[in-house]
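With one protein chain removed, the remaining protein chains of the complex are shown where they sit.
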Amino acid sequence: MKSYNVCLKDTVKKFTKRLFYALFDSEQEEAYGEYLEKTFLKITSKLDIDNGKAIWESFKSELPEIRKILDLDAIAFENNDPASHCLDEIYMAYPGFHAISIYRLSHALYKRDVYILPRMMSEYIHGITGIDIHPGATIGESFYIDHGTGIVIGESSIIKSNVKIYQGVTLGGIQVSKDLASTKRHPTIDDNVTIYANATILGGDIVIGKDSIIGANVWITQSVPENSLVTYQTEIKIRPKKNGIR
Amino acid sequence: MKSYNVCLKDTVKKFTKRLFYALFDSEQEEAYGEYLEKTFLKITSKLDIDNGKAIWESFKSELPEIRKILDLDAIAFENNDPASHCLDEIYMAYPGFHAISIYRLSHALYKRDVYILPRMMSEYIHGITGIDIHPGATIGESFYIDHGTGIVIGESSIIKSNVKIYQGVTLGGIQVSKDLASTKRHPTIDDNVTIYANATILGGDIVIGKDSIIGANVWITQSVPENSLVTYQTEIKIRPKKNGIR
Partner (left out) sequence: MKSYNVCLKDTVKKFTKRLFYALFDSEQEEAYGEYLEKTFLKITSKLDIDNGKAIWESFKSELPEIRKILDLDAIAFENNDPASHCLDEIYMAYPGFHAISIYRLSHALYKRDVYILPRMMSEYIHGITGIDIHPGATIGESFYIDHGTGIVIGESSIIKSNVKIYQGVTLGGIQVSKDLASTKRHPTIDDNVTIYANATILGGDIVIGKDSIIGANVWITQSVPENSLVTYQTEIKIRPKKNGIR
């Protein structure tokens, strides 16, 4: 039976954790800079990726830019969440921020045509946060995710700036056959859109126009003009309880 | 660029794990008592919290009381879940019980005006269980959570005794501006209420009356009198399949 390098999961986990620490803490960066490079080269070599050294240098040179964009994300979190007490809390204890951080790092590798490593990084953070952002997604500035468990953002999604997304939201595909894998399968979300909990938006040709609000639990497979409010009328019955719910 | 103490995540993770072990296993308590105190003081010092020693002593003196309340929670689990085989299984393998344990510990610190540390503890267990209980929530005795993935319980929620909550339930806020952060933003759930999977209850002035049952997928932004049954009529169509789901 074929052997798979599954224990690389552990290596990628430690690498991704250290990379996150180094990005936000200069002491960690100094202490683990060498480890990060060595481990990156080890991983790329195990994954038969040529040119690991050049990819690392190029990736490393983008880190300060990634850090700047993440600082903007953190400010968006601070502004949007009434429960946040200070900016430090965002960096230390917000799973949405953690997930966006690893997404921005994995996306930088994905753009350099590295594939399995960023997917392993995205699954590492999916495992911790329940937030599943494919490294191929394109996400603009000041992105805010609240709570986050259950969020799915597909590979060819495009999210512009100042977008807010709540737990359980799916930006997904209508099931397509394998030969359509390289087409745009996931929606586009324009500037300043808010998508409330458990809304599902499906399809590669769908555009949610800017400044729109998508209500909770809404199921959308059509485009929405800018400045729309999309809601989902639930009719609930409140009555005296007798026996059970069936 | 500013450095953040992000690698404290690791320290808090180990601390919280050891604290949970010590709470339920006297051998662990003996073996790690000193470690727990030392690590608590290290964390509070890194977070610029004054008075770490006094907070630790006071927190430590509450642990036997927390343990007693958790033993009541465990009994509620054993009574409510037909799949549980014995009480040991609750302590060893129930994510809902694990999440409630860390919530009760983090809440004890939150009450002592420690803030970022309990939030990091709640994110540690959110990461493991998918259950996001803010340390500020107020939760009564004999609380039962089944499965749990996707549950969100906001900071100012009040949950009384004998409440049962299933996976995906949100006790959340209607979005408010930052200056309303200190008002009650999340609902109150009275005694003996059951809330089935994926129900969403939003708003700080909402009260779910005692002995009520909230059906799955219900979306509520109004109060409900005691002894109510709230359901959500889904109309499904069953028909012979032709092609696809769109």
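All chains are identified by letter, namely A and B, in their written order; residue positions are counted from 1 within each chain.
Keep in mind that, in the parts below, contacts are C-beta pairs under 8 Å (C-beta built on N, C-alpha and C of every residue); 3 or more make two chains touch, one makes a residue touch a chain.
In this text the structure is predicted, and so the values were computed from the model without any measurement.
Given the contact definition stated above, which residue among A:Gly150, A:Pro187 or A:Gly203 touches the chain not shown here?
With A:Gly150, A:Pro187 or A:Gly203 as choices, the missing chain is touched by A:Gly150.
In the complete assembly, which of B:His147, B:Lys160, B:Arg185 or B:Lys210 touches the absent chain?
Spelled out, the listed residue whose C-beta touches the missing chain is B:His147.
Which one, B:Glu37, B:Glu89, B:Asp191 or B:Glu226, makes contact with the chain that was left out?
Checking the options B:Glu37, B:Glu89, B:Asp191 or B:Glu226, the one contacting the hidden chain is B:Glu89.
So which bits of chain B touch the chain we can't see?
Touch set of chain B with respect to the missing chain: 17, 20-21, 24-28, 64, 67, 71, 79, 82-83, 85-86, 88-89, 91-95, 128-130, 147, 149-150, 167-168, 174-175, 197-198, 216-217, 221, 234-242, 245.
If the hidden chain were put back, which residues of chain A would touch it?
On the chain A side, contact with the omitted chain comes from 1, 3-10, 115-116, 119-120, 122-123, 126-127, 130, 132, 134, 149-150, 152, 154-155, 168, 170, 172-173, 176-178, 180-181, 185, 196, 198, 200, 211-213, 215-220, 224-225, 227-233, 244-246.
The working rule: only the chains that are shown with their structure count from here on.
Any idea what the CA-fit rotation angle from chain A to chain B is, to the nearest 5 degrees?
120
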